[in-house]
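Here is the structure we will look at.
Every protein chain except one is present and positioned as in the full complex.
After this line comes subunit A, so read on.
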Amino acid sequence: MRRVVITGAGTINALAEGVAATHRAMAEGRCGIGPLNFPDADRLNIRIGAQIRGFAPQDRFDLSKLALYDAFTQYALVSADEAMAQAGLEAAPDPARWGVILGTAGGGHTTANDAYRAVYADGKNRVHPFTVPKLMANAAPAHLSIRYGLQGPGFSVTTACASSNHAIGLAFQMVRAGLADGMLTGGSEAMLNFGGLKAWEGLRVMSPDGCRPFSADRNGMVQGEGAGVFVIETLEGALARGAAPLAEIAGFAMNSDAGDIVMPDRDSAARAIVGALADAEMAPEEVGYINAHGTGTAANDRIETAAIRQVFGARAEAVPVSATKSMHGHCIGGTGAVELLACLMALREGVLAPTLGYGTPDPECDLDYVPNTARRGVSVGAVLSNAFAFGGSNAVLALRAI
């Protein structure tokens, strides 16, 4: 089977635009969570989030095209531009053999929110003519395909909080199996609007005051937004065209709890981790860092800890595990892509992103969570990135340094 490497990465999220700036923010332990700012935010009970600030789409895109771009497409395009530039590509090298698979949960959620506001709240009888092509969940990969001439497979996958990991895993499998030679992959989410937050608020799982994964005083998740996009291709292809691999995607596993619609399941999560290790032919001893799903909810953090213990046994305490949602918020369908950046930082720079907000140890969360301060000078040869979504959809990626 063919080896698959990442040759470009790009992002925009609440911490920063750009991978280098995001890595700096993670290494400094900066928090992107603050007061939410959008129409009617004052009617929310939950008023904090990791919102992208200072992004001016009118300065970044042709106005004629911008009319077709929901924020989730804008974030994907900005991230893809950065990833393509790093990979040294202006367009797909072999259009029919290159494609794009992105994760998103809400798609063009803000476009839908605005249209509903117009017809229901404002009493208007028409919405913008591009409402459908803006809100459809495949808008982001479609615009990436148009921009870079990606004529191979192109689609979105949507598995709530695991969407990005599923997208990256599928893209990896397709390139490894020879169904494509290269892919743009990752995920994007822009659900920070009144309707989106109201829906989350209703489930009673949101924190009113901060994201504190694995800490005994955690009280829920904090929503974020943003995108991460990666260029992946065969190792052989990358070397042939003189591109520098950033890391190797070594394995992937996905499964389903087939249990509760919102409660995670330890055995199923553990099975996904074991599956990713097996797929990568990676011994547990190789793993030097785990990017946790780590949402900051009571249930996830306890069950994820138990799953890691189940897989790693006594060695679990020796594996640093961090939850970067404490910094960039829970970017839902885009979160796995943003979190993969922390994995690249661990593999390439030997810096482990911290879990912010960690205060009081929880007896049921008893691993090394890299609390509050990044760890530097660590030699990491292999990492895992966990995603355990609502719906019981689990997806775990395994990467190696190259």
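What we mean here is this: a contact is a pair of C-beta atoms (placed from the backbone, for glycine too) under 8 Å apart; a residue touches a chain by one contact, two chains touch by 3 or more; residues count from 1.
Convention: contacts and distances are computed from a predicted model.
Think of the chain that is not pictured: of "YeeE/YedE family protein", "Phosphopantetheine-binding protein", "Glutamyl-tRNA(Gln) amidotransferase subunit A" or "Branched-chain amino acid transport system permease protein", UniProt labels it "Phosphopantetheine-binding protein".
Although one chain is not drawn, the whole complex shows that of A:A20, A:V262 or A:A278 it is A:V262 that touches it.
Set against the missing chain, the residues A:H23, A:H109 or A:R218 yield one that touches it, A:R218.
Contact with the chain that does not appear here is found for just one residue of A:N193, A:S268, A:T297 or A:T355, A:T297. The missing chain, though absent from the display, is touched by one residue of A:L203, A:A244 or A:A278; that residue is A:L203. Along subunit A, the points of touch with the absent chain fall at residues 45, 202-208, 218-220, 260-263, 297-299.
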